[in-house]
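Every protein chain but one is kept in place in this view of the complex.
And now, subunit A:
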Amino acid sequence: MERMAASSEIREKLRNKRRALQDTLVKNKNEDDIQALVPSARFNVDQQPTAMKEAEGSDEDPGETLRRTFRAQRQRRKKKLLEQSFVQECHDAEDAEEVPNARRHSANEGSADRADDSVVSTRPPTGSQRALSVRSEDSSSSQHLDTYVTRHLQEKLRAARSKGESLQQQEASEVSAEPVSRLQRLKNRDTVTRFDREAEPISAGRQDDPLALRSRVKFREAGRRVVKDLPTAEEAFNFFTFNYEPEPPSQQEGVSRKRQKRRERVKKDKGEDSQEEAEVEEDAEAEEDNQDQNEYQSEDAPLVRNEDDLFAIDHSPQDFVEMRKAEYVAYRKRVQRDRELLFTPSFRTVPTSVKLPENMKPRFLEDEGLYVGERPPVSLTNENILENRILKMAEGNKWFGDDGKVIALPDPIKESSTRPPLFHMEGDLDPALQTVYRKALKSKYANLYIAGAADPEGDYQLDVDVSGLIFSHHPLFSREHVLASRLAQLYDQHLSRQHNNLTGHLTDKLNGLRNALQNMMKIHGEQGSSEALRQRISEYSLEVRNTRQLRDTEQEKDRTLLRSVIKVWKEIKALREFQKFTNTPFKLYLRRENVDRASDERDYEGEILAEVLELEAESEGEYQKKLAEYKKQLEDWKLWRRKQKAKRKKKKKKKKGLAQEDTEEEDQDQDESESEGPFEEGPAKPQPPERPDVDSMEQWVREKASRIRRKPGEAILIPELSASGSITASELCPRAEIARREDVSRRSLFIKILYNDKEVSRTDSRSLSADFRVHFGQIFNLKIINCPHSINLQVFEEVGSSCSLLAQVFVPVPDPSVVTGSAPIEEFEFSSNQRVMFDHEGVGSDVPLSFESDGSNRLTLLTSGKLSCCVSWGIGEEGVPLAPPVSQQPGGTHSGRWHLDAVSYIGASGLYDMKKIGEWATQSRLDPNDPKNTSIMQLLKVASSGEVTAPDYFRLEHLQEEFNFVTDEELERSRRFRLLRLRNQEAPEFRNYKFVPLLEREVSDKVFQDYEKRLKDGEIIDTREHLDPHRALVAKYLQKIRESVINRFILAKHFYQLSDLVTEEEIPSIGILGINLFKLAESKRPLKPQRKERKKVTAQNLSDGDIKLLINVIRAHNIPIRKPLGNKPGQSSQSALQGSDWYLSQVQVRPFVEVSFQRTVLQTTTADGPNPSWNEELQLPFSAPNGDYSTSSLQSVKDEVFINIFDEVLYETGPGGKERGTSIHTQIEKHWLGSVKIPFSTVYSQSKIDGAFKVNTPAVLLGYSREHGGSSSVYDQWRSTHGGTFLRLFLTIEPQLVPGESVREKIKEAEFDSQEDERLLQAAEKFEKEAAQGFPDRPCITTVTDLSGKTVFITRYVRPLNPPQEFLDAFPNNPQEATTLVARFVSLIPSLPDQVSFSGTCDLWSTCDQFLTLLAGDEEEHAVLLCNYFLFLGKRAWLVIGTAIPEGTTVYVLTHEQSGYFIWNPSSGQFYNKDDSFCPLQTVGCLVNADNVWYNVQENPSPLNTNFDITKSNMWKPFFSRSFSHPGLSSVQPEELVYRPIDRAAAAELQDRVEKILKEKIMEWRPRHPTRWNRYCNTTLKQFLPKLEQSRGQDVAEGHRLELQNLLGDYRIAGFPLHLPFSEIRPIIEAVHSTGVHNIHSANVEFALAVYVHPYPNNVLSVWVYLASLVRT
């Protein structure tokens, strides 16, 4: 124990030192042991887990002694080293931190010191904040240092050693007052926050583990410390530890260890510590490798812990965040506190006495007879609250009047609203006040941003310095001002001329030239003339002349200016004299400069001489030139003259021949020359040039000289203008002048600065001074974003409050090089043409004014002046000019367009317009050599060279190519991409194509074969499939319609409704809600099972095998029974005679049901008798095409459920016919009796089908009879008339699939267009909705979709239409027959459910002509056609919309005849009496005829119970009623139907082909057996078929059988005719196959087959197939 204590002590010392190095807290360095103790205590307080560990380690691991000794030695070594450095640093730190400690030390002595020190050291190492708090704590010595630890320690120590200190005693007394709680606190208290909290007594019961641990660890440390002084460490330790909480969980150790390690690492990295430390750590780490980690941990933890102190950053938030319980404040206390803060005004009425000043009685004005207004009603409570509140305030009383009530206006509410009334009616508004909408104008500069202006460096600044302005004329000028300003101007001119000294320059130049000329002349004279020299001389002399002329004009100007200056000055003087006051301070002085007269004269003369000489020389030269010219001209003239003469002579000779005389010629010649001269336009005879007059020249020169030059000897006059003159004071002036001056003083001016036509600033208003100058001296810094376009300074003049625009000055935008400071102030002239007149001395503006006494020489002056200002670019802080870069600047010109940047100039879109780019490039004078512009120049070059013509279209996606990952051609070529695209387009072949191959080469060409074939086959009609070109055409047509409709649906499918995505309960009505609520309360009745709704399954989750088709075959009625076989014809009669005997003895029939669906065939057990009951459930698996279980896919499943009834016949065959019992071979044959077909789509859309199905039995069943021998009940009688076999079935799909959303509704959503009136559509929708609400199970249809997808009102389909004429002619006298014939005709048109054809539960109603052309249609088309025929036949007929078995919602036809109402199934041609219970129609929804739609509102919708009297409005709700009358809807049906004639030849051909195909098929189905055809039978059967057609399948069986038996006596015959409407060959084959005739495998079987096709008009064909199997007996 001792040793351990020592080692720990050493460690602690080490720690302490390190801390001292690092931290600020310094202990008393003289007390080594204390120092050693202190940090450890501190440490432990701060960081309990590690210290904890240490304590554990030291206590519990005695086995590690050896290791520890080593370590202790090392530590000791280190300690020594550290101590040395430590001592030094301590001194430094002492000053800062020692003060409080010192004080404490003085207070505490002896061993208590140690304890106390430990207290001090518990200060956390988090930084100065805490140090501060500690200090303040310490300095306030009155504050007891009641850190609980301290107290505890002190107490214990005192108890042990009975030593007390004054301070401690004080504390001890407190402590002893509540020792238990203190202990508790001690455990739980957070020592870190202790200092801050000590004043507050609320600290009980903290339970946070870490804190508890912390303090506990500290105790241990303290205990260990005590060891030194106490007799036994053990004793103290036990004392401190025995009553504390259990050991901390060990996982904390692990955590802390990790943290340590990291810190060690950190420390290493920082390398702050001394070498020794590093060494120690390395040792420690080395040790770690082969030591138990826990052990290591406990040993080294303190060391590391110090590191933690070093790096305060490493404190986790937990070190700072204090966890403690929420404070609880006792309720009463809280109430009390609240009461101090809160005031709740009472509701109670305030006694009047309180409200009034003391000793005052309330005074009621009303009582005194004064009028007191009625106060607005305020609730008494509120008034009381208010009064109470007011009273609470200081001086609350003054709010109350004499009557003790709150002072208020009699009625604070105004009678009328103070808000101006609003005019709602536009018409009421004064038209002048009406608001007019004007579109917001966009500034044209708004978008012209300086490039780069967005970035922070790009802020540009224009400095506009407006220094002032001077008026050169102002309306308020007096006459004197006018003159003075003129004088000033002249003087300015004079000064500037003087400054420029043009005259002097020119004179010098002239002299120089003269000298040079003289030199040249000299050379010329000496050396003779060379051509070049002469040329130069002439050039020089020309130059001399020009210069001289220039000088003369300048001299003249100077002279004139001087004169006018003097003249104006004289005028001013005269004016001042005249008006007797002075307005302007100008004074002109003329300074004379005397000159030396002699030299001046000499110069003057010399000058004149020189000039004269020159002029002479010039004029001489001129003369010579002219003379030479003259001579030349003269020569020319003479020459011409001679020619003329010669010509004339010739003429004469020609005219007069040779005989003419010479003299005459001469005369003639003379005359003609005179007369012809003008005619012939010869050059005039040149005049010889005059000799220049030298004398006059000199004269002229002198004159000029005297005019423009100073006279020789005359003094030089230098004018000097000064403003030193005094202005006459206003009092001395006449009234008019005073008025003027006053006016001037009233005026003030300011300048608005407009930048890009927007006012950005304005100067202060400055008053106009008497000298008409205004000084502003203001500089405006404009931060600009937009390109500078114009800077405009507007000068405004203010008179009183009104101000008027005087003038505008446009200042050019400065060059970027012009920056503030370097830019000179420029003067800009302005003027205004305002006309101003005054009645005082002011001259006004635009007013004629004359200075002459006679009023002549008027001049008109306009307001004008000069504005001196300066616009320059600002300079930034670093002297950077805040000007946009030069490249963005306009090309030096201010006016014109702004070509900052191509994009901003021509706009982004223009970038693609080569012309514009070119334009821009030329305008902006793009530097072609600038590398920045190379691309543009290149582009321009290319564009202008014409090789590449710039596209004149708009390039929207000019970067498109960058996004193309392959070229378009490649995209086209790639099969993979093609596949992907086709799939995306939902092409039927690829709609659900899976696994588009990854690589191009893996896409086989086969994939596209079907698709391409379909595309190619678009127009080609394949007749092979259809056996009939017309059908093939129709099929194609149908295909096209289907495609278009499907496309439409694909579109519509993407219109989602909420119900497509979310399943939600319907909004329950109150009733249902009530029932449901009631149900909740209802007790469970397990013995009353309730039908549960099956959960509907969405199709997407399904896969193959999940869906099953359940068929419950319940029973059948009236199955045909076998007829006894007889070899002899008489046998039948015999059997008839046997009667009941036979009936009882013989097996009538052993029927079973076979169901086939999607290649699966299942059958029931065999039952007995004609009315068997199976009650069996068959499960057929269902798989969707392509494994696609989406709704649309399921809807388009075309598969049908075939339910066939067979008779199982056992034959005994074999040799042992006679030896019964030994060996009996029985052979089972099944004979087809009838079938029911149910399309899957029906099952799918209805989800379940339940009912009795009429079995489609052949008209003749050879060997069977429907008559039940012997039975002759009424029921049988009745049944025989109907001759139906019925099969009761229940079909459903398991699990229940959600039937596809009716696309019809979607179409409504998608708003397929309709030609119907909107009102009608709405009414229809409403009608249907109401119907659906009233009777949800009764269908109601008012609008339907036609083939083009348009919504059509249903009544438009009903219209009398003619049936084929043949039918009418066939039975002219028997309308009943005609009716049935018509019905048969209609039923012969093949049925094709819309759902199948149009993939979706969409009813498309085609008109009758369309139907007859298509020769395929749904029930509704059949019904419409039948109904229309009946109407034509004069019957009363309606369409019945209802539900039937198995079609579901369907359309039947109702006719009314004398015998009652009949219901026709248009698809089968059957009719039923309304009372027929076997009628497939189950519910009657509504009736439709051409005029109206009636909805069935009767109780029971079955036809049996329905009253069809539509006039009764309580039973039938009409659509069109009095309130909404029939709008006269025209029919969509054609007027008349045209039928194609019967084509018998085609029928015969088809007949042969069908027969051939069927025979082939049957043989194909019997691959292992020979198929023999009984030809004789074939022909016989063939003869029967036409008869069957004629009798329309009526019972003619008996005759057949007899006939056949006669023919084929030796055969056992089983056979039947099948009857089908013809659409395609495939259904016929299917039907034949489903009978299973080919399945008879007996060896001696023979077959017979006959086909008959009966043609009807319009290519409607009735197909009969007679099948028979013959077994030779």
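Here, contacts are C-beta pairs under 8 Å (C-beta built on N, C-alpha and C of every residue); 3 or more make two chains touch, one makes a residue touch a chain; residues count from 1.
Definition applied: contacts and distances are computed from a predicted model.
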Per UniProt, the name of the complex member that is left out, chosen from "B9 domain-containing protein 1", "NOP14 protein", "dihydrolipoyl dehydrogenase" or "NADH-ubiquinone oxidoreductase chain 6": "B9 domain-containing protein 1"
Touching the absent chain when the full complex is considered, from A:729, A:999 or A:1087: A:999
Among A:1060, A:1168 or A:1317, residue touching the chain not depicted: A:1060
Chain not shown, touching residues in subunit A: 980, 983, 992-999, 1002, 1004, 1054, 1056-1058, 1060-1065, 1067-1068, 1073, 1076-1077, 1098, 1100-1101, 1298
